[in-house]
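All protein chains but one are shown in place.
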Amino acid sequence: MVKKSRLHVPKTPARPGDAPDFSYLKLSPAGEIARPDAGSPWSGIRFLAEGLVRVLDDQHRAVGPWHPHLDPGELQIGLRHMLLTRAFDDRMQRIQRSGKISFYIRSYGEEAVSVAMAMALRPTDMLFPSYRNQGLHVVRGRPILDLMCQCLSNTRDMCKGRQLPVMYHWREGNIFSISGNLATQFPQAVGWAMAAAIKGEDNLAVSWIGEGSSAAADFHHALLFASVYRAPVILCVVNNQWAISTFQGHAGGERETFAARGPGYGIAGVRVDGNDFLAVHAVTQWAAERARTGAGPTLIEHVTYRAAAHSTSDDAARYRPKDDYQKFPLGDPVERLKNHLIALGEWSDARHQALVAELDEHVAGSWKEAVSFGTLTGGPSLDPGLMFQDVFAEMPEHLRRQEAEMRAELAGK
Amino acid sequence: MVKKSRLHVPKTPARPGDAPDFSYLKLSPAGEIARPDAGSPWSGIRFLAEGLVRVLDDQHRAVGPWHPHLDPGELQIGLRHMLLTRAFDDRMQRIQRSGKISFYIRSYGEEAVSVAMAMALRPTDMLFPSYRNQGLHVVRGRPILDLMCQCLSNTRDMCKGRQLPVMYHWREGNIFSISGNLATQFPQAVGWAMAAAIKGEDNLAVSWIGEGSSAAADFHHALLFASVYRAPVILCVVNNQWAISTFQGHAGGERETFAARGPGYGIAGVRVDGNDFLAVHAVTQWAAERARTGAGPTLIEHVTYRAAAHSTSDDAARYRPKDDYQKFPLGDPVERLKNHLIALGEWSDARHQALVAELDEHVAGSWKEAVSFGTLTGGPSLDPGLMFQDVFAEMPEHLRRQEAEMRAELAGK
Amino acid sequence: MAQMNMIQALNSAMDIKLGQDPSVVVLGEDVGFFGGVFRVTDGLQRKYGESRVMDTPIAEGGIIAAAIGMAVNGLRPVAEIQFADYIYPGYDQIVSELARIRYRSAGEFKAPVTVRTPCGGGIRGGQTHSQSPEALFAHVAGLRVVMPSNPHDAKGLLIAAIEDDDPVIYFEPKRIYNGPFDGDPAKPAVPWSTHPKGEVPEGHFTVPIGKAEIARSGNDLTIVTYGTMVHVSDAAAKGLGLDAEIIDVRTMVPLDADTICASVARTGRCVIVHEATRFAGFGAELSATLQENCFWNLEAPILRVAGWDTPYPHAFEWEYFPGQARVAKALKAVMEAS
Partner (left out) sequence: MAQMNMIQALNSAMDIKLGQDPSVVVLGEDVGFFGGVFRVTDGLQRKYGESRVMDTPIAEGGIIAAAIGMAVNGLRPVAEIQFADYIYPGYDQIVSELARIRYRSAGEFKAPVTVRTPCGGGIRGGQTHSQSPEALFAHVAGLRVVMPSNPHDAKGLLIAAIEDDDPVIYFEPKRIYNGPFDGDPAKPAVPWSTHPKGEVPEGHFTVPIGKAEIARSGNDLTIVTYGTMVHVSDAAAKGLGLDAEIIDVRTMVPLDADTICASVARTGRCVIVHEATRFAGFGAELSATLQENCFWNLEAPILRVAGWDTPYPHAFEWEYFPGQARVAKALKAVMEAS
């Protein structure tokens, strides 16, 4: 080009070798943001999309109007779910490294988003997760054995070998199937919620996507349909700052919060500290009440950080400072809840260590059981004929023929 | 269903038989909305997306900070362009009714949107229109003869017979080709603007879609890419209240203005009285300055009314009150500019009638000339072999063979 | 039995299902108050209310996605895409989601959505009101793909589609909404009341998805076709005085290969006719399947008659559209080949 480019390109605050830089992050002190009535008209509560709802302060106390006043027992359960999620993730990561599963995605650093939300919802609310919401299954009681078997594509795999690891689903638990195509679940959740409204039921749909995925057309369709039909849905953008190698500024975060898209479409938007278990729980309760009473949908932006690499296929050190997470101003969700419980006098380091050990053992035991149902490389395995089932409700003639061909091929004929 | 539906369905204010009802329309008095500096950061000027920029008041005076102070001569030119657009539309509508063209779309009631905007832009700015922006061609000096020939698919048709009537384009005039698929041009305009920025040029791209079309994924992509790369583009939603039979509430207008989507994405949004020539001109100048100086894109919502049926294939009396347009609170753009010029002492009913007569004659003359190049039913006609050209830059072998087959078929062989 | 055109037949199918099954809902652009730009949903909103027959935003991707979500929540949505030419913004939700939800969830979730969409040319609609994109769906595992050629089948297939537990892409050849069309635009329009397939049962009945129909039996050769081209082919064969067997495919997926192959194996000669552009069109699959199965019976190459490989050219519609002349030429070539 003859002339110099005038194109604006979003800045990434820190790359490998740079010092971590979170000065771009707009924070609010814990307790600062007001808590309007859940039935408030959306237009009067735009401030929720700009501030940051936080409950836990730096002294590990719960403060301000969003304090959800949960039982210590409930908080301990939340801590347990987060720790189990993390123990499970850690183990699967190591297992992938050892070659026993092909692929894995951790939710490290984002456990509060799934766990606190699932705990604030009813079991009959339908969840449309992304691939980083394994905590939902944990809260709803899915044995991690089942999740492991899925990752192994073994004879107990809920997906019957048809999906990549982590692409779980659970009809009984009201958790929808995960697609590899980003964001498609977002408008589907709105359709589900519309159906609930049409049927006169008061169940909600809740869906999660990453901030990078908010660029997809599905994001727009979800917000638009939710707005037009006032669907009983909670739509969550999990802003963990990164989309593989791409900083959130490239998804529009440089200009405005993701929560602010909500008011643009005429629906409530709330920006919440995604690493603050109490704040996430409180905001979810608020949005659920709002949706259930017919006051409309809510877009929640969870501000958090993807502490792990994108997946086991990724190496985050290529594109961001190694110590980025250590410097993230919102800390770690597990540590923060733990410290709060200790501050309440309801927890201790010793109990914590014991719990971690117990969960590790549970995970190890589950893994042992899981491999007994087969692995990629040995043990019992699924019949490849399963590939021809469930394409349609009934297998049509051409697939029957192809199955026969495949069986002949396998038999060396 | 056993239970009663709880689904919210947007209300349409008036259907055939009802009295027109525009109480839903948020209006601002002329002159009321402040005019911030064109370089203002978008976040400080959200009020522009909520109010309604108006210059012409009920006494036909131009008032307030957005008064563009145009020469009376320029206003007369604007009036002329609008009248020519309307005379052309009216004639083509009648011609379609007589069966000489297959289809037509009028811009009746929305002439100021195209005419005032095109006049406020530079000829080197690239325009990406919808099918209701014929005024752009008029302002840029395209002979209406050419537009008529396109509608006739005759030997002078710029589209070489390949497009429905009204799907014009004009490379020399920097007006892009119209697609039958709604809204696709919106993100294309952003790409064009990004290229201008990459090349270091200061031309803008400007695009128009209907409020109904703002539901399309392309709308989201356009706003997002414009925001991320701060592209020098003006994106317009022409809110003429209707998308065929569907009221604007179904596109999200019940909850928020369309202009407010801009701030949601972190770009400026301005809501303007689309039937006020001066206001449209002023807002366009402001947005163009903004884009040209690198301060970013603008989303403009033009509040107007689709005075005609959707197209010649449509019958608006089936779904809205017959006298709806007569009661539209923002009046008619031609009448309002005419009355303003008269109030200025720069125009008269007599001059107006003479101009209308002159333009009618011009249109009639153009039509006479146009049909000399052929019509659907007679006169010279295009070689059907043209259907095989321009599929690719060079015609590949298989199309050459198909063309030969087609010629044999036509020759009865 | 009643006289119905295709619009009435389709309307009747939805009316019956909306009345019988509270889980059936209809959604799409202008389908509610207005009754659809082709009036196929006329009167349904008045009868069943705004929560069962819904006007939607103009967002085909959103329409399909919402329909999927509704279906997962137990409804049976019938989504209208106003013209098949506008289905592409919904393509990801159809291909990546609708087609695979049952598969990827190992049968735990299903999405019984019917996507109705008017297709085909011959109405002076230009590039974006004339396309026949059936091949783009037939290649996608998990979708049923249907196109009727008359009011009787239109109603029976639509009821079957709505009742089907799998997603169905339902193409409606709009050129024959009001009457059969033999490809000659100069001839006066003929209403469906003149055609035996314009007789349609008033109540509930189905035409099975996955079964082709022998629209006309014959011995000289087999014409395999669907939609509007059933009528054009019939006229072309009659014009040549050929005793052609005409197979109306009706369902592209799953294809009734047995019926089609049996006919071609018997006649030894075959012409495939469709409106869609030829290259990599659905005719290619028909040809390949027939060649594989009937090779030893074939007495002449199987020929394809189709739209040319260009975008749909407004002014040259009748030179583009496969009319009787083009079909006749292929029929002659196949009959004369030896």
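In this document, chain identifiers A, B and C correspond to the written order of the chains, with residue numbering beginning at 1 in each.
To be clear about the criterion, contacts are C-beta pairs under 8 Å (C-beta built on N, C-alpha and C of every residue); 3 or more make two chains touch, one makes a residue touch a chain.
Predicted, not measured: the structure shown is a model, and the values here were computed from it.
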Sole contact to the chain not displayed, among C:36, C:57 or C:89: C:89
Touching residue (missing chain; options B:61, B:169, B:352 or B:407): B:169
Candidates C:33, C:177 or C:282 - the one touching the absent chain: C:282
Contact partner of the left-out chain, one of B:53, B:166 or B:217: B:217
Contacts of chain B with the absent chain, listed as residue ranges: 126, 158-160, 162-163, 167, 169-171, 176-177, 179, 181, 184, 186-199, 205, 217-218, 220-222, 224-225, 228, 389-393, 396-398
Chain not shown, touching residues in chain A: 1-2, 5, 7, 9, 12, 15, 102-103, 153, 157, 159, 161-164, 167, 179-183, 212-213, 215-218, 243-246, 250-252, 313, 318-319, 376, 381-382, 384, 386-388, 391, 398-399, 402, 406, 409-410, 412
Footprint left on chain C by the chain that the document does not show: 61, 85, 88-89, 91-92, 95-96, 99-100, 103-104, 127-128, 135-136, 138-139, 141-142, 253, 255, 276-277, 279-285, 287-289, 291-292, 295-296, 298, 300-304, 309-311
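FYI, only the chains that are shown with their structure count from here on.
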Separation of mean Cα positions, chain C and chain B [Å, integer]: 35
Between chain A and chain C, centroid-to-centroid distance (C-alpha), Å: 41
Contacts with two or more other chains, residues of chain A listed in rising order: 194, 197-199, 217, 220-221, 224, 228
Overlap residues in chain C, where contacts from two or more other chains coincide: 51, 56-57, 59, 61-62, 89
